[in-house]
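For this depiction, one protein chain was excluded, whereas all remaining protein chains were kept in their positions.
Every chain is named by a letter (A and B) in the order it is written, and numbering of its residues begins at 1.
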Amino acid sequence: MLRTLREFLLAVWRGPFGKISLVVVGTCLALAIFGPAIAPYDPTARTYDASGRLLRLAAPSWNHWLGTTLLGRDIFSQMLVGARPALLVGGLTALGAVLIGVNVGLIAGYFGGRVDAMLMRVTDVFLGLPFLPFIIVVLSMTGRSLSTLVLSMTLVMWRSTARVVRAQVLSLREMPFVAAARITGAGDMTILYREIAPNVMPIALVSIAFALAWAIITEASIGFLGFGDPSVISWGSIVYDAYASQMMYRAPWWVIPPGVAVMVLVSAVYFVGRAYEQVVNPRLNSG
Amino acid sequence: MIEVRQLAKDYPVATGLRSMFSTARATIARAVDDVSFTIEPGGVLGLVGESGCGKSTTGRLLVGLEAPTKGDIRFNGVDAAKLRAADRKAFHRRVQMIFQDPYGSLNPQHEIGEIVARPLIYQGERGRTAIERKVRAALAEVGLDPPDAYLGKHPPHLSGGQRQRVCIARAIILEPDFVVADEPVSMLDVSIKWGVIRLLKRLTRERGISMLYITHDLATVGAICDRLAIMYLGRIVESGPVDEVIARPRHPYTQALVASIPSSDPDVARAPPAIRGGLPNASTRIGGCNFRPRCPIAIGICAATPPPLTCDGARSVACFRAESSARQPTVA
Partner (left out) sequence: MGRYLAQRAMHSAITLAAMATLMFFLFRLLPGDPTMTVISPALQPEARAAMRAQFGLDRPLFEQYLVYLRNLMVLDFGYSFQTSRPVWEMIEGRLVNTLVLILPSMIAAYMLGALVGALTAWKRGSRAEVGLVFTATAVQSAPLFWLGMLAILLFSIKLDLFPVGHIVTPGRFPDPTWRMYLTVDFLHHLALPFLVNTIYQLCFPLLLMRSTMLSTIGEDYIELARMKGLTEKQVLFNHAMRNSLLPLATTLPMILGWAVAGSVVIETVFSWPGLGLLMVDSVGRLDYPVVQASFLLIAVLTVLGTFVADLLYGLLDPRIVYD
């Protein structure tokens, strides 16, 4: 487990755009933890200029690096605060989805037969669920909160991991080391979780990276569509506020930073995933 | 003592494109057909045949990786097929297997020390220090000395020969009475091969382990086995003490195998292949003797009934023409 993690970091560090990607992810992680503490302004407070007038749609300046919103809120502070929901929602979703996906894939692939057929039918159903519409419907039915968002995204995202893991387990279970464990008296669960599971760890890590990327984009999209938690400032909700105010085309500084943040973070996560994927699946490396 | 009586194993065969259109049930291949043999305590039986003849399946049946379709396997009088779950664990303590592929049979994610310790852990042993001591002893015994140099390594960092020694250490750590060695050296370089064979021989002698040594290579059996059984398409066609069978093969198939053993003397020309063609599909049944289509001395009766394995002192052979063919050791 620890070895896999070390190999993971090493492979990414050496991979294409690896160093910069790890730095970006690390920075965002730091922002997610310390962002609210280092934000220069309260992100929901109105700010005023020297003469006491509300700073509406102020362009970027020394005092307000990224300008202000229609309500005079500091956009830079909002950006710092917005890192946390992005990584929290993304991280929890990716972890949950991969956890479910790996277990479904392990059980379906190892036991085969009816268990496999049944689990794969269930996977098919989730594979047919339209991603964003499903999340929108669930959020509008059950209330707009971060936890509902995480749950509904997890519910749709485990499906691809399950398929990938199952395919790997199908070949792993035929390996002689499985037979070797069996004839020393290991039961099915022992074989599954102590012999086979360590071998799907690499693919699970790749899945986590791609799920994380996708979850961060989705969190922003949901925020933009106006279905985000109304009490949380996220990169998506900043764009939504700009869009809803109908002032966004007059204040590009309001709209551009959140998108750039999502783009940079998600690109970094993609590069991390791909660099490691090349190590896991050397066929991709032949170029 | 291991007694195998009339062992048989069937597999359903999916026949590719045809199964798409036909609604008929899948055909059945009999991989192992009416196989019987006995291995005395400390004895080593060599099971020889071409790939696909059912010798590996026989090995897997013996260690309980597959369930037999028919017949029974007895270890010191206890039927292995009728074990309950609790006894199964104890059974695995006494019966182990060494696999052909030293690459696939070690979990690449585990350290060597972990791999060798796992059987003890799966058997319910506790106590880190005791387990560690046994692991070191087992590694030292298979020639991985000093053990500390190997404990923390992962299988990808070991050579094929070293891996196969790890597999052997894993098999003997439970101190089994019986080990199935399924082509243990066929994937190793010639230079390493004999070292592993000598190791196996030493272990059987020193520990009194009985062994079923499965191979397609008659050249190695003399160094380790005391008895030999030749298998063709699921059936044993000839058996007997190893020296006698190799010196005076009676079955035309054994004769062909013996003739194809490469000589260590480069001046001796290698005998031309005595039999033609490849192994037929096991699912296509022909009447009579299985070997008939490739046999150079087949006669009318061979097509009528399968020849029974008839006993003659220490040796057995399943051929109607065994006597006549024995007089002409090399078949043209």
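The rule we apply is simple: a residue touches a chain if its C-beta (ideal position, glycine included) is under 8 Å from a C-beta of that chain, and two chains touch if they have at least 3 such contacts.
Just so it is clear, the structure is predicted and the values come from calculations on it, not from any experiment.
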Remark   = Among A:V138, A:M157 or A:A186, contact with the omitted chain is made only by A:V138
Query = Which of A:L5, A:L127 or A:A167 sits in contact with the chain that's absent?
reply = A:L127
Remark   = Against the hidden chain, chain A presents residues 16-17, 121, 124-125, 127-134, 136-138, 140-142, 213, 217, 220-221, 224-227, 236, 239, 243, 248-249, 252, 255-256, 258-259, 262-267, 269-271, 283-284, 286-287
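Methods note: only the chains that are shown with their structure count from here on.
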Task = Go ahead and note the Å separation of the Cα centroids belonging to chain A and chain B.
result = 51
Key: In the complex, chain A residues that touch chain B   = 4, 175-177, 179-186, 190, 194-195, 198-199, 201
Query = Given the complex with chain A, which residues does chain B contribute to the contact?
reply = 60, 63-65, 88-89, 92-93, 95-97, 99-101, 104-110, 118-119, 122-123, 167, 170, 174
